[in-house]
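What you see is the complex with one protein chain gone and the rest in place.
For chain A:
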Amino acid sequence: MSDIQISITDREGVVHAVEAPTDMNMNLMELVRAYELAPEGTIGVCGGMAMCASCQCYVLTGHALPEKSDEEEAMLSEAFYVKENSRLGCQIALKPELEGLSVALAPES
């Protein structure tokens, strides 16, 4: 088991330090749901297809993340509250190199 530590700020501003498995084929959106850091039905609405932006988050650390796919780029261009550091949580796979990653969930829209 290779767990990493990730810091997630929920939509109320509360910071949660959580342990994330890197061997379960999980992504950041699923991690938020697994720890129930956002109400069900308000995150991961499309199930992780980069088609709803309900898992938008702001990346607060300088980790090297995978490049945005065309689909993610397009979805973010239509989402609200988008900033330079916005990403879709469902497109960020939990990998050992993300140890120490810190993100904040974007507001619900």
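Everything that follows uses one rule, which is that contacts are C-beta pairs under 8 Å (C-beta built on N, C-alpha and C of every residue); 3 or more make two chains touch, one makes a residue touch a chain; residues count from 1.
Everything below uses one rule, namely that contacts and distances are computed from a predicted model.
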Chain not present in the shown complex, as UniProt names it (candidates "Ferredoxin--NADP reductase", "NADH-quinone oxidoreductase subunit E", "ABC transporter permease subunit" or "Phosphate-specific transport system accessory protein PhoU"): "Ferredoxin--NADP reductase"
Identified contact with the non-displayed chain, of A:V18, A:C52 or A:A93: A:C52
Those residues of chain A which, in the complete complex, touch the missing chain: 39-42, 45-46, 49, 51-52, 54, 70-71, 73-75, 77-78, 80-81, 109
